[in-house]
Each structure stands twice: as structure tokens, then as C-alpha cells.
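Encoded as C-alpha cells, the structure appears first; notes follow it.
Heads up, this is only part of the complex; the chains shown haven't been moved.
Order as written gives the chain letters A, B and C; numbering starts at 1 within each chain.
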């Protein structure tokens, strides 16, 4: 089974990291195909970057997606997810949605830990878009200034404090580490927390495998049917050219 | 990997059917362990039967659950699901929830097809309990009187009409066949419908495997921590005796 | 008028307590018929116990319910309530629902005080099942460790602090003492609180009397019509035998 893993940023260093994490989470017979968005922001930490990342991600998926058995948008805010499901023949999952839905099977309400207070509102909006607001206990954010120190013990400790506050004050029964590129943190935190803690990449890889095995029919009616070529003509970047003909 | 499949009814004939369906949906290295509830209704098609089935299912899980890697409540109304997550150390999934959450990854709103109009309201209540009402397009029911004929073409045709109405009138983008024991129907319908159609047993087996692989921490705090023995003393059926000590 | 009061636990000592409280709340011409569930947990303070209690309560109701004019499930989490309404010809009320709906007639949002933090989430879920989440200000819990002292002044003081926090911080305009077996506490608290405070047993007895006087038609269509005997066959405990024939 081939899983496409799209890095929504333009950083190949992050692509390598994501590929490694995805590989560690995948079943033995799965081949991870990492792709960097053809253009995109350095990170996805505000709404403007989400918009650019959605386009870059969709471009990557349009070019490479249908050659895989399923695709993963390797970014917690799931840029371009609904559009990708419309465009591609194969299933597509996003880190945010995959971890939230998995959390729903492990307890009542979940909290999401993120980096940077400015992403709290966009993540709450994302949860609302998925119709899951009733399942959200809280979004709690660690300031990015904590991170550069490189002191993993300090980072772990800070996240652990957030997770415990989510449980004791917000009523979280499951905690999601809402960041794609914090290697090892989820594993270490899980061992120290008396609640289930989910790593989004692991959830996304596993759900992508699951959907690939289900082989659901591609919608040919309704709002998720693929756009017709004549409908979808874009001048920039050869985007339409790349996937358009495949839709006829 | 061992997956416990609990039949919430008291019919061993149905247990055999469910075991066969589960086996067909499982990965090669998975061993299905079928169990019939020690007591229960003949079918789960009203609220009273849901109550009895929840107890019978929980009893079966209490006795057999922690010996498996994950457990499946093989009934669409998920009797006893939240309690089972509290009680067991291993993940538990229900057919209803597993198929609804899987549907969320394939489109916007889903419809559920069921047997017997009296289950429409309980299923809508179930969707609301999961916080997913915003994702529900409709619940549509086929009258049971259609079934005894044994004419599978007629049954398929009736469900196909329901599914198409769900799409055209209710805006469903994904359809869930909300019944556990209709062998082959989901597969045949999927081939004739231009939308994704989900079989609950397949979704449940796959999600149970996924959660077993994740090996999430058992909650030791919050409302999903296991009940203390001194809290949980029941006189009937040796229920407490069966799993109580394991919780100390 | 005869009101059946079902103790959802298996403790006859609690049945006596509940009968006394119910009697004190009832109108002069009402005869309280106390019944202990034929099986059940020692208390109902987690989801697993709610499942067992629902079955035990339903069994008691099936055996004794239609001989009364209305029935009361004397437990705040209302185990088996919806199923009982389906099964019985006479009205059934639960302590939780009856007090919440009564609270709605006395102010805007209500708070519920409970014993043990692990019941906070299940009570919030109950409120959501009733569609009343928009009316809920908060659920606040007193740890059970406060109780054994037997110092009623300390217990009263602890609940009073919770009630005042519910008003000042959570915006509660009405407070519900969400426990069935705290004799005298509600009455004493009411005298010291400058907001309406409701005792669930009093609300339930009064609402049961009210519904018995209304004599509403039993639903013979829709999801609350009684299950047909052929639908409802259970092997354990002679449950089906007890009420089944009465439904033909």
C-alpha cells in the first residue's frame, strides 16, 4: 500500500521529519511517499498561511494523489482537506480530523494542545467545521518561545502541565497533541499521563490505511463528485493541466 | 491480534453470522473471538431491548474483554459502549459509532439506513449523544415486512431506493447501512451506488484493529477510569465477581 | 393514587430512605409503593453501574409498573427512563429529568450539584440527551470523602459553597441538588440560599402525580409504542415473561 504524505509547508527538512514519523506509524507493508507542496509557507500558524498551504497542498495532491492508495495532509489544520476529497479518487485524511475522530472512540470530550496562542481560535473554528464542538473540552496553547531552547525535558514538562490542566479544569478525557513536528513528544507524554494521548500523525497514517483498505466508492454525485474539466480552469502553475484531463 | 466480537443478542445463530462477517473484514493476522451475551433480547430494535442488551453486552465484555486486544460491540445501537470504555483496559468500538466516524472522513453529511421505523428516533438520539447531529443528513427506515421474503434482489432494491432518496432529498454524501446482520447487502449496494456506502461491521473491525495498534493509555483519572471494586458491587449473575478483582 | 418508587440499587436500606423521602413529598392521597430493583449495583456512580441499574430498574418497572398510576425512577441519572416510557402504559419520571424541567420554570440556567467528580461528565451527557445543554450553567461535584464524617453541618456547608460558586461564577439562577439520598440537606440548604434550590425526589413525586392526573394516552405509534411480544424475547430472569403477555 502506498500512502502519499504531503507536507503543506515548503520546507524539505520538515518533509523529511514527517516522512520519518509517518514511516514509524505505518504498517510494515506500507510505502510512504513524501511530497513537499510545490509552494507554501514556512509553517502553518495563522489563517493566511492556512490559505496558501491549502492551495499548495491541493496542487501536490492533484499531481501525486491518485497514484497512491490514500493520501495524508500532514498538517494539523488540514489545509485543503474537503477540496482534496472532492478532487481525488482515493481517500484523503488530515492530521487534525483523524486525531479528533480517533479521540471520539476513546472517551467523551477531548482537548487539543497547540503551539502559539494565535492558533487557538482557528483550531476551534476547525472543530466547529467538523461539527465536533460538543466533543471539544478546550484548546490550550504553549507559547512558541518555550521551544527554541531545545531542552526536550522543558518542552515535555510544559506540555504535560497543559495536558493536566485540560483534564482537571476543562474536563478532557482524551488529549491530542495538535502538532505534526514534535518528534518523540507524544510518545514520551503518553507514558507520563494517566489519560489517552494521541499523536496526530499516527492517527492519520492509521486512518489512511484503514480507508485505503475499505476502498470506498468515489462520489460521482453530490458536492464531492470531482469537478468537471470545463468547470475547473486555472491559469497559474499548470494546476488544471496537471489533473484536469484525468477527470474526463 | 485478538478481537472480541460481542453479539448483544442471545442468539447463537446471529453470533455465527457476526463472526463470519467480522472475519471477512479483519486483517489476516487477526483472530476473531465471538461471544454471545450471557442474556439478552432476540434482537435490538427498541429502547427496552437496548437497555437489556447493554447489560448483557457489558457482562460479556467484563468476562472476556481484557483477554483480547480490542473489543467490538456488534450491534448498530452500540449498547453499553461508554460503560465498556470505562470498565475495560482495552479499546472498545461499536458498530454505530465506528461507521459514523468513518463516514465523517469520506464526505460532509451522512445518512443511516435502518430496519423498522421505530428505530429512527433512537438512532437520531444516538447520533446526538455522539455530538454528530450536524453531520447527519437523515435516518431512513425500511419496514421489516420487506425482509422475510428472502428475495435478496427485492431487499437490495429497497435499500438502494432509500440510499438514493437520502442523497437526492436529504443531501447525504455518504450512506451507512445501519444493520449488522444483512450479509452481502452492503457489498452489493456499494457497487450500485454512486456514493460511498459503509458497512458497520467492516468499519468496526477496522477501527478496533487501529485502536489496538495505537495501544492508548487506559484512563486512570476522569470519568472513564475503571470503577473501584468497592464502588461496584452487584448481586446478580456474579457480574462484579467476574471483573471486580481485576480492577484493584 | 399509587406511585411506584423504584430504587435502582440493590440496597433495601436505600429503598426505605427513598420511600420515606417520597412519602414526605407526596400529596395526602398518594400511596407510595417502594420497590427495590431485583438486581443492581450498590450505588449508581459510574457508567457501568448506570447500565446495570437501567436493566434492574426496567425489570422492576416491568413487573410492578402498570399496577400503579405512575412510576418514579428514584435515581438522579434516570437509568432506563426512555425505555420505561416505551414499555409501560403509565407515565414514568426520573429524578434527574423531573428536577431539570422543574428548574426551567424557575429561572434561566441551572446548576447541578453532585457527589464525586466522576459523575460530572455523565450528568452533562444526560443533560445533552434531554436537549437541555443550553439551560445548564454547570455541574459541580463534592468529593465523596467529605461525607463519611457524618457531620451534617460540614456537608451542608460544603454544598452551600458549591451552590454559591454555581451562582457567582457559572451564572446559575436555580440550583439542583443532584442526589437522591441526602435526607434533609435540600431543605436546610434552601433556607440558606438566596436562589431556588430543588430536591429531585420532591420534583419527581410532584411531576409523577401531575402526569398521573393528566392520564395521557399511551403511544401506540412511533418509537414509544410498546414492544411487541414477538420482538421482545429475553432469556434471563424471566423478564419477558413478566410483562410480555400484558402487551398483546
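Note that a contact is a pair of C-beta atoms (placed from the backbone, for glycine too) under 8 Å apart; a residue touches a chain by one contact, two chains touch by 3 or more.
Values in this document were obtained by computation on a predicted structure and should not be read as measured data.
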- prompt: Which copy number describes the whole complex, given 3 displayed chains of the same sequence?
  reply: 6
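Criterion: only the chains that are shown with their structure count from here on.
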- request: Mind checking the centre-to-centre distance between chain A and chain B? Centres are C-alpha means, answer in whole Å.
  value: 27
Query: Where the centres are mean C-alpha positions, what is the separation of chain A from chain C, in Å?
result: 44
Query: Among the residues of chain B, which ones contact at least 2 other chains?
result: 82, 85, 131, 222-223, 225
- line: Residue positions on chain B within touch of chain C in the complex are 10, 38-43, 45-52, 54-56, 58, 80, 82-83, 85-87, 117-122, 125, 128-129, 131, 222-223, 225, 227, 231-237, 239
- prompt: Where on chain A does chain B make contact in their complex?
  reply: 27, 82, 85, 91, 93, 97-98, 101-102, 104-108, 130-135, 167, 171-173, 190, 193-198, 202-203, 206-207, 209-211, 213-214, 216-225
- line: chain C contacts chain A in the complex at 120-121, 124-125, 128, 133
